[in-house]
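Omission of a single protein chain aside, the complex is shown with its protein chains in their original locations.
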Amino acid sequence: MKVCSRSDLETLRAKGLSTLYPSRLKVSVGMATCGLATGAAAVYDTLRDEALQRELDLMLVATGCLGYCQQEPLVEVRMPGRDRVLYARMTADRARELIAALAEGNLPTEGALAIIPEEKEPPAGSKPAGGLPRLNELPFYARQRKIILRNCGLIDPTSIEEYIAQGGYEAMAHALLDLTPEQVIDEVLRAGLRGRGGAGFPTGRKWQVCHDAPGQPKYVICNGDEGDPGAYMDRTVLESDPHSVIEGLTIAGYAIGAHEGYIYVRDEYPLAVERVTQAVARAQELGLLGENILESGFDFNITIVRGAGAFVCGEETALISSIEGGLGEPRPKPPFPAISGLWGKPTVINNVKTLATVPVIINRGAGWYAAIGTENNAGTVVFSLVGRVANTGLVEVPLGLTLREMIEGIGGGGLNGKAVKAVQTGGPSGGCLPARLFDLPISYETLTQAGSIMGSGGMVVMDENTCMVDVARYFIGFTMAESCGKCTPCREGTHYMYEILTRIVEGKGTPEDLDLLEEVARWVKMASLCGLGQTAPNPVLSTLRYFHDEYEAHVEEKRCPAGVCRALIRLAIVPDLCNGCGLCRRECPAGAISGEKKKPHTINPELCTRCRICYDVCPVGAIEIVR
Amino acid sequence: MPLIPQPPPPAGGALLARLHAINAEYGYLPEEELRRAAEELGVPLSQVYSAATFYAAFSFQPRGRHTIHVCLGTACYIRGGEKLLEKLESTLGVRPGETTDDRAFTVETVHCVGSCSMSPVMRVDGDTYGRLRADLLPRILRKYREQEAGGVSDEGM
Partner (left out) sequence: MINLTVNEQPVTVPEGTTILQAVRAAGVELPTLCFHEGLAPYGACRLCMVSIAAPRHALVASCAYPVEEGLAVETNSPEAVSARRLALEFLLSRCPQSEVIQEMAAQEGVTASRFGTPPPERAEELCVLCGLCVRVCREAIGAAAIGFIGRGMERRVGTPFDIQAATCIGCGACAEICPTKAIKIEDRGNKRILHTWHTTVELHKCPQCGKLFAPEPMAFLGEMFPEIEEQWALCPECRRARTAQQWVEQRFTSPA
C-alpha cells in the first residue's frame, strides 16, 4: 500500500488503534535497552511460553521505554474495557504467576505499580483496580509532562500504524499540504523551541538562515550521537519512537528546502540503529518518505549513518566531516553549517529531541508550546536522572522546574536515603552544582551562570560517597581520551590537567598545583577550537569553585573525605563485626583477605588494591574504609 | 583544486559503513581489506587509515570469540563500574584491550551503552547486563563458556 492522501493515513490509523486497544487481552513488555539489561527478554519468553501452554489468547508486544527504569522490567496488562495495570520489577517466576492469574480472568494487584487510565473512553464507573494509584499520580510522574517522550513505552516502536494512531504523520501532512516552508519556520520560531542538543540555539532561526542561504542541494541532519557518557535520552527516543524523529526531520527538510536527510546514530546503540533503519524502510515502503510524499510534490529521503565511537563527532562540524568520510575533526566556525555544511552546502543539524518536538508544535500550534515552561525557555526537556539517586530513569519536565523538585521530588532523594551532595548536568561539558544551589530553576541561562550547562540531558546525582576531585579527574580523563588532538589547548591542556589531577588523587599534589590547574583550565576553555575543548574544563572549574575544601583535603591533609581515592584510604575488617563467612575472601580480586571459616578475617594492606569490592559484598558491614 | 585530479567523494556515510562491515566480518580491520575499500570507494588510503585509527569502534587486532564491554560511563563509574573491571581482570587475567589465551573473551571498556539507569552495566557481545555487582560476574561468564561447550544455558539474568 502507498499512502497518497490523508484518508490513506486514516486507514492506517484505524489499523493502529486496533492493535493499541485490541478487543482481546494485551500484554506489553518494555524491551528497550534498559529493560533488556534487566532481563526483559526472559520475561517476554516466559510470558509467551506460559500463555501458549495455558492456551491463553493474548496479544504479546514489545514496547519501548516508559522512563521509570528503576522499576524495570516493566510489564503492562490491558484487559479490554479495564484500566491498564503496570507491573514493576518483573521476573520470569512472577511472569508465570501473572499468566496463571490472567488465565483465570484475574488482574492481580500484587507487584503492580500503578494503573494507566484508558484514554479511549473508559467505561463509566470503572475504578482503578485494587486501589492502585494512577501512573501520573506517582511522585516520579506527577511533575512530568511528556511531549518528546509522548509515545515512548506506549506504542510498539516497530509499528508505524500505532504511531499514526497516536496522531503521527499528521503534522507532516499538514506542513506539506497546507503550509509553506516559511509558515513552518515561523511556527517553530514563535513556539520558542531551542535546540535540545546542548547549546539551546533557537531552532526556527537556524532553519531561517539555512532556508535563506544560497546554494543547492541543502541537507538536514539529525544528531543522534549522544556522546554524554551517562545519559540516554536520545537512545530512548530512537528506540521507542523512531517515527517521531523521522517525521520531524522530514518537516525540517521541507522547511529549508532539503531533499536529503541523515540520521547519525551513536555506535554503542545497536538497537537504536536497528529500530531507525526499520522505521525508515517502513516509511519508504508506504511512501511517507521518497518521491512526491502525499502527492505534495515534495521529495525526501533519509540515510542512516552509524557512528564509530568518537564523542567529538557529536560536535556538528566533526559530525559532518565524519559523514563525508573524513576524521571526526571539527573545523573553525564561521562559516556555520547552516551556510556551509555537508559537502560545503547549507545544512541544518538538529538534535533528536529537537526534531521529535517539531511535529507536536505543528499539530498543536506555536502558542500552545510557548505557554509551557518559562519565558525564553519554552517547552520541556528530558533528563536522564542517574547516579546515586533513589529513582533512576528518564524524566521529561517543563523548563523552569527547580533542581530540588527534580532530584528530591521526582528522584526521591539520594540512594539508600543518603544526602545528595551535588548534581552534574551536561556531562563532560557541564559542571557539578552543590546541593545549596538546588533551588535554581532549570534553564539554559541559570545553569550556565552557575558554571554548568543544560547539555543534552545528562543529570548525574552524587552523594557523600562521591569524591569531587575524583569526578573532575574522571571527566578530564574522558575528554582527554576523546579529544581529536587537532588543536593545542585541548590536546595538550586536557592531558596536563589529567596529570595534575592524578597527582592530587595520589596524594602528591601541592597547593601550587591547584593554581596551575585553574590557569590551564581557563586557557583551554578560552582558546580551544571547538566546543569539546571549550567546555572540557567545566567539571574542573566548577568543582574548584564549589568543592574547594575537598581539593584542600587531598592536597594539604592527604585525605579523601569521600573515601574514594585509593592512595588515600585503607580497608580494614572490624573483628567484632566479622562473622567469618568468607565472602570477602572469595570476592577479593587481589587475594588480599585471609581467615578461617567463622573466625574474623583480615586484610593484607600490601596486597589490597583498595577496590572496595569486599566493602560492597560483606553482608554484615564489617568492613570499614579508613580515610 | 589539487595538481593531481581527485575522484569524486564517496556517498555520505559510505566509508564508515564499509569500515563497520569489515570490522563486523573479521572482528578487526585487516590491511588488505582496507586497501580494497580505498580502491573501491575511490578514497585515498591515507584517509581510510586515518579514519580506521581515529574511531574507537575499530580494532587492528583479532578479537576473542566474545567481547566484553565494561561500562565506565559517568553513571556506571559513580556506581562502581571500576570494580567490575577489576574483578574481570583478575578472573580472566587480562587487561582492557586484551584477549584471554584461549581466545574466549576480549575485554574492553566503553563510555556508556545507554543503560545508565541500570548502572553499573556490562555488555557481552549483544547482551547488556544491568544492576551488576562484582560477585555476579562469574555466573555470567559461565553462561558464555557453557554456550561454547555446546550446552544450552537458560540462565536468564
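Order of writing sets the labels: A and B. Residues in every chain begin at 1.
Everything below uses one rule, namely that a contact is a pair of C-beta atoms (placed from the backbone, for glycine too) under 8 Å apart; a residue touches a chain by one contact, two chains touch by 3 or more.
Remember, it's a predicted structure, so these values are computed and weren't measured experimentally.
Asks: Quick one: jot down which shown chains the absent chain touches.
Replies: A, B
Asks: Among A:105, A:131, A:332 or A:619, which one touches the chain that has been omitted from the display?
Replies: A:332
Asks: Looking at the full complex, which residue from A:442, A:484 or A:514 touches the chain that isn't shown here?
Replies: A:484
Asks: Which residue from A:21, A:201, A:438 or A:496 sits in contact with the chain not drawn here?
Replies: A:496
Asks: Could you tell me which of A:371, A:516 or A:626 touches the chain that is not displayed?
Replies: Only one of A:371, A:516 or A:626 touches the chain omitted from view, namely A:516.
Asks: Under the stated touch rule, tell me which residues of chain A contact the chain that is not displayed.
Replies: Residues of chain A in contact with the hidden chain: 310, 327, 329, 331-332, 334, 344, 480-489, 491-496, 499, 516, 519-520, 523, 526-529.
Asks: Residues on chain B that touch the omitted chain in the whole complex?
Replies: Against the missing chain, chain B presents residues 1-6, 31, 34, 44-50, 53-54.
Methods note: only the chains that are shown with their structure count from here on.
Asks: Just the number, please: Cα centre separation of chain A and chain B in whole Å.
Replies: 22
Asks: Give every residue of chain A touching chain B within the complex, in rising order.
Replies: Touch residues, chain A against chain B: 33-34, 36-39, 41-42, 45, 69-70, 72, 92, 226, 228-232, 235-236, 260, 262, 266-270, 272, 303-311, 322-328, 342-343, 384-388, 392-394, 424, 427, 458, 460, 462, 466, 471, 474-475, 478, 482, 484, 583, 586-587, 589-590, 609, 611-613, 616-617.
Asks: Flag every residue of chain B that touches chain A in the complex, lowest number first.
Replies: Chain B residues touching chain A: 9-17, 19-20, 41, 43, 47, 50-51, 54-58, 72-80, 82-83, 86-87, 89-91, 110-119, 121, 126-131, 133-135, 156-157.
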